[in-house]
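Let's turn to chain A:
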Amino acid sequence: MLDPIIFGLMIGAFLFCTGILIVIIKKNAIFVMIGIELMLNGANVNFVVFSGSDPNIQGQLMGIFVVVLAAAESVVALAIMLNIFRHFQTLDLNSLKKLKH
Partner candidate 1 sequence: MSSYLLSLIIWMPLLGAFTLLFFNERQTSGIKIVALIFSLIQLLFSIGLVWRFDPNYGDHLLTSFQFVEKVSWISMSLGSFGSFNIDYHLGVDGISLWLVVLSSLITVLGVLASWKLKQQVRSYFMLYLLLSTSIVGCFLALDFFLFYLFFELVLLPMFFLIGLWGGPRRSYASIKFFIYTLVGSLLILVVMIALYLSVGVLDPSSEMMIHSFNLLHMMDSNYFIEGSSLAKDSVLTFMGMPLRAVAFLALFLGFAIKLPIVPFHTWLPDAHVEAATPISVILAALLLKLGGYGLFRIVFSIFPDAALHFGYYIAIFGVLAIIYGGLNAMTQNDLKRMIAYSSISHMGFVLIGLGSFTVEGAAGGMFQMIAHGFISAALFLIVGVLYDRTQNRKIENFSGLATKLPGYSFVVMIVFFASLGLPGLAGFVGELLVLMGAFNVSAVDGMLPNWIGIVAVIGLLITAAYYLWTIQRMFLGKYWVREYSWEPKMKDLEIREWLIFTLLILGIVVLGMYPKIILDTMNHSIELFIAHVGDLKIKP
Partner candidate 2 sequence: MEDYLLAFILLLPLLGGIMAYTFPSKSGIIASIFLSITTILAGYHLNFVEGKLWIFQFEWLPGFVMSFAVDRSSAVLILMVSLISFLVHLFSIFYLSGDGYKDRYYLKLGFFTFSMLGLLMSDHLILLFIFWELVGFSSYMLIIFWFQDVKNAIAGRIAFMTNRIADLILFMGLLMLLGSGNDGFLSSLGPLPQNDSSTAIGICLLIGILGKSAQFPFFTWLPRAMVGPTPVSALIHAATMVAAGVYLLFRLFIVFDPYLLDWIASLGIITAFLGALIAACQTDMKAVLAYSTISQLGYMVMGMSVGAYDMALFHLWTHAFFKAGLFLCAGSVMHYLSIQNPADPTQDMRRMGGLKGYLPITFWSYLVCMMALVGLPFFSGFISKEGITLGAFSWAMQRENGLAFALPMTALGISFITAYYMGKQLILVFLGSYRGEKLLKMPQKSWIERAPILVLAILSFGIFYRIHPLGGDLSFLEYWLGTQPKVEGNWVTPIMGSSILLVLLGLGFSYWKYGRQGMREVKSFNSSRLSIFVQNGFYLDKFYMGILVPSFDWLAFKTSKVDTVLINPFFNKIAISTVVLSKVTDLFDRLIVDGLISLIKSVVQILGSMFTKFHPTRVQMHFVSAIVGLVIILVWLKFAL
């Protein structure tokens, strides 16, 4: 029987790592955004797990802000993706090759 805290942390870590993996291996920008969301959620799970034992529930507060921020980030991402799509006709990250390297 696992300690619930540890279990929560493991779930958080899993989400985080899954997010990293997706962020790296997927070619599509939207997938990468999904990965980022997963990473954020991993962190959020951690917050919630730790916040459970915190009478000040700061973790939960943080979580709320994070969710809002994630939404905001998606908006920004969408705006930029629209631009990308207009110029490149795709969201495939590999086709972004206009900049020098």
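In the analysis below, a residue touches a chain if its C-beta (ideal position, glycine included) is under 8 Å from a C-beta of that chain, and two chains touch if they have at least 3 such contacts; residues count from 1.
As a selection rule, all candidates are chains of the complex that A comes from, given by their letters.
The structure displayed is predicted, hence computed values, not measured ones.
J.: Check each candidate in turn (1 or 2) and state which touches chain A within the complex.
T.: Candidate touching the shown chain: 2.
J.: Under the stated contact criterion, what part of chain A meets candidate 2 in this complex?
T.: So the residues of chain A touching candidate 2 come out as 20, 23-25, 32, 93-94, 96-97, 99, 101.
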